[in-house]
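Omission of a single protein chain aside, the complex is shown with its protein chains in their original locations.
First chain written, first letter: the chains are A, B and C, and each begins at residue 1.
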Amino acid sequence: MNKARVETFSDGVFAIAITLLVLTIAQPTNYGDLSRQLWDRLPSLAAYVVSFLVIGIMWLNHHSIFGYFERIDRPLVYLNHLLLLTVVFVPYPTGVLGEALRRGEGTQTAAIFYSVTMAVNAYCWAALWLYASSGRRLLHAGFPEEQRRSATLAFNVGPVLYTVAIGVAFISAYAVLALHFVFAAYYAVDPISRRATRASTAE
Amino acid sequence: MNKARVETFSDGVFAIAITLLVLTIAQPTNYGDLSRQLWDRLPSLAAYVVSFLVIGIMWLNHHSIFGYFERIDRPLVYLNHLLLLTVVFVPYPTGVLGEALRRGEGTQTAAIFYSVTMAVNAYCWAALWLYASSGRRLLHAGFPEEQRRSATLAFNVGPVLYTVAIGVAFISAYAVLALHFVFAAYYAVDPISRRATRASTAE
Amino acid sequence: MNKARVETFSDGVFAIAITLLVLTIAQPTNYGDLSRQLWDRLPSLAAYVVSFLVIGIMWLNHHSIFGYFERIDRPLVYLNHLLLLTVVFVPYPTGVLGEALRRGEGTQTAAIFYSVTMAVNAYCWAALWLYASSGRRLLHAGFPEEQRRSATLAFNVGPVLYTVAIGVAFISAYAVLALHFVFAAYYAVDPISRRATRASTAE
Partner (left out) sequence: MNKARVETFSDGVFAIAITLLVLTIAQPTNYGDLSRQLWDRLPSLAAYVVSFLVIGIMWLNHHSIFGYFERIDRPLVYLNHLLLLTVVFVPYPTGVLGEALRRGEGTQTAAIFYSVTMAVNAYCWAALWLYASSGRRLLHAGFPEEQRRSATLAFNVGPVLYTVAIGVAFISAYAVLALHFVFAAYYAVDPISRRATRASTAE
């Protein structure tokens, strides 16, 4: 198993999934009233921005986490495939949520669908981490034990939070978008992941 | 012929083909009844998941096989192009099969179409391997002769199995999806390919 | 933070965004009158060409600018994500502008929309540069101070020019396309960026 080639493949998949997001914004249909049609698509733009940041931050954290690994093995590659399967899927619920908000129909269903996708994604991240870190299976010898414990805690809390976030979809679809924006922002400044990045570049 | 650049190109094609799979799931048309529309698309999701795993495992095995090669030549690049041609095509029958299952119409034709695509793909894999390994043309000197024979056997059995699998399409389209899931799972744990991976990383 | 991996990810996103542009040209609908239908799509082709060159030159300048950096940090990665968010978005206003010109409807709105997208993109470039260069935060020690000042001037003038260019959209949509073509051509031969490229390759 060549770690670099798995990272390159994953980078490619992240880059393509993030770029396909632009296809989720519905084309205008009536050019005689274009300004209103574009204005109506603001929710799709909002969904595009949130999903873009979510995938962008995920890419960054994928990068950090793989930096912890001394080596990789076949099961990790399969868990990584599962994770990518959920990342590649993100444009679909993003498009559905943006379109539901634009039409003002089916917003609750769309918001639940979006939240469930993100929750499944969080479970895949947790599975990836737990497999790689339990018994320090794939970790660098120099990776601090204390940091492993705090990361494991964070990766266990993540799925819980994302599962709870599904409930927010019953209140407001916009709240779901806002919440996932906040979650992405949190992971962007998260001290654990920042420390980890330092550790992985220090070698 | 630069082996690394052919591998990078192939990796890119695999990564894009696997990501385009998400476009095969039809957009909802009626947002007033969104939950039922999404539920109806479960077969498309199933086809997406199976094809994602199939391409993901193929990428992994491409990786393993190229690890056996000491060098590559022009004919191999053309055989690799043929193989990629069938990989890039996969999203099309995947979308057709998912949509046929959703509509409950044309499922048998769609399942045959999907199975034939996978069978053609299996023939391309066999051609690639037979060209590269016959007379040990492109193999590393250190690649064990006994392993070459067992791999050749496996690559000859593959097309037979995939051809037989076309027959399953006459029974049930879901059985076709299940079967290709099982085939992918088999290749994922296949002892030959696992041993090969070890061999290729050992150098 | 690994500079090379951020560059590779960005390269991937640029390459995909530039390739998705081809999807912005509407498919013919009436094949009985195909030559006229293709001829009518010339504005879409023009929009495709201009946006292709714009993204192509951006990719080149991204390359130049990252060559100035000694190292990168998390905030730079987020500013780079913001920049990529606007790059990935480009196919959408490109398609809208080409289609509006083809239909002869909504051209002014479409031209404003296109210009605003490009202006937001210019602000992101300025933010990226100002963050990285102020106090020489991330610059190579060998990067000449005088060149930093002239680049900063250029990156401050850019957003002003692109903002002014929005006004051109009120005159003519074709003038907007022509202007962005000229801007791209200017950045292509820009002495600052050329000098910079030399500096970055000299190390």
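One rule holds for everything that comes next: a contact is a pair of C-beta atoms (placed from the backbone, for glycine too) under 8 Å apart; a residue touches a chain by one contact, two chains touch by 3 or more.
For clarity, every value in this text was computed on a predicted model and none was experimentally measured.
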Task: Among the chains presented, those that the missing one touches - done: B, C
- [ ] With the full complex in mind, choose from C:3, C:63 or C:103 the residue touching the hidden chain.
- [x] C:63
Task: Given B:35, B:109 or B:147, the one touching the chain that is not displayed - done: B:109
TODO: Provide the residue numbers of subunit B that touch the chain removed from this figure.
DONE: 1-2, 5, 8-9, 12-13, 16-17, 20, 23, 74, 77-78, 81, 84-85, 88-89, 91-92, 95-96, 99-100, 103, 105-106, 109-110, 113
Task: Interface with the unshown chain - residue positions in subunit C - done: 7-8, 11-12, 14-16, 18-23, 25, 27-28, 31-35, 38, 48-49, 52-53, 56, 59-60, 63, 67, 188-189, 194, 197, 201
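Criterion: only the chains that are shown with their structure count from here on.
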- [ ] Specify the contact topology among the chains shown, as one of line, ring, star, complete or other.
- [x] line
- [ ] Could you tell me which chain's Cα centre is nearest to the average position of every protein Cα atom shown?
- [x] A
- [ ] Calculate how many whole Å lie between the centre of subunit B and the centre of subunit C, each centre taken as the average of the chain's C-alpha atoms.
- [x] 37
TODO: Express in whole angstrom the distance between the two chain centres, defined as the mean CA positions of subunit A and subunit C.
DONE: 26
Task: Two or more partner chains touched - positions in subunit C - done: 16
